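Of the protein chains in this complex, one is absent; all others appear in place.
What follows is chain A.
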């Protein structure tokens, strides 16, 4: 089995799989395992600081278990595409991979004659060996051109999947029997006037500096947004010796208090909120102003053209700005945390069906109760199925591992069921907490949208403004989808491949055309899901 991503989901799955005798390859573009939350500094860093991520016991356990397990590990390697067998004559070769094999092979080398392979099960079939298959598998509807709902097309029908990777060893094609995608999430980008100034960063990005590089990327910080991560990062910065001028959360205090009171409902699984609460206490102790119901409306340049100050405003109960409450706070770094967007590109490129789930961060990958996606042979776990935190990601990873083990014939269905029972219980508990969090930490979308002017940059790679998109929609009244607007305006065509403008662009198109944001669809995901040099495309080993 090939696993993309070595975060909590990928590590948990890989460990379960390897413990039961599967041959597992783990691919991650980072140089060390851990994913976002358990991100480790490079091995060459010997400084004894607070290694923020791995201080978390659950993370330590995961990393230790994964280190013990006999995994094949390709660090610094990006998985850039999933392809069917589809190479002409290759189509007609018998499905040739040995169980659990994750052997890299040259393209076109059909590795024929390797015994023992059965084609992956098709969801919807009553698959022997996979408990609760059949009826349990949702008949999912994919998004057609531009996100219109279409009938479930026949699956890609690759008898065998191929995963294309690029790393220190060049381009490699992997022929796994099964594939698990756990690409995680990235910070929700929120455009507003001044957001492209040097010095305006995402809270996650700042955390990466602190965690992976042991760097404090600035002098005087303002942190703002609508996600508890903002509190956590502020506390981490403080611990690393930075000056934190202010933390501003759009969430209003009463909403937060209600969530805290409801904590017991989450049955002792309050790690996430507790982490936020601990961070809040640390900030209070250090007398850092932490203001609720407060939002950033602009980032202002200083004399040198980089960030000089941040404009903040108070929000009324209905989320609208209170007139006369605007003020400016001096800062050289503004770190923003509005939540996360699932990194669904690779799964969507592979052809997995999606669903629009606002609470889960937008478009998420559909799956059944063993984490199988709509595409045969592909499992998904972690944030790409909906943003719900590291512990939930690890639990989903374990479930995916157990499901895959039965499909690989390495675990009896009854045993998988038994091992899955406590994991499912945990997931049910977490579901309640996630609901609570999602209800509390919501970005004030309408107010954020109202702050944007025609001059506000929407797509920073191609420098497409809100005004450009508006006028394209006026000039071409027939355009209604993300893909169509992308094609005329170039928004989403740059180096970030649309990651940083898609959510705001879709919201804008929805608002301007009077549609539901789900009807606007998303940019079609295509390989390579991360840029690779043209030479690498033509040069597999």
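One rule holds for everything that comes next: contacts are C-beta pairs under 8 Å (C-beta built on N, C-alpha and C of every residue); 3 or more make two chains touch, one makes a residue touch a chain; residues count from 1.
Keep this in mind: contacts and distances are computed from a predicted model.
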item: Protein that the absent chain corresponds to, by UniProt name, given "Ferritin", "Carbon-monoxide dehydrogenase small subunit", "Two component system response regulator" or "FAD-dependent oxidoreductase"; value: "FAD-dependent oxidoreductase"
item: Of A:13, A:173, A:423 or A:501, the residue in touch with the unshown chain; value: A:173
item: Candidates A:35, A:167, A:376 or A:528 - the one touching the absent chain; value: A:528
item: Residues of chain A (touch criterion as defined above) contacting the omitted chain; value: 81, 83-84, 86-88, 107-108, 144-146, 148, 150, 153-154, 156-157, 162, 164, 173, 351, 475-476, 478-481, 483-484, 487-488, 490, 493-495, 497, 524, 526-528, 531-535, 537-540
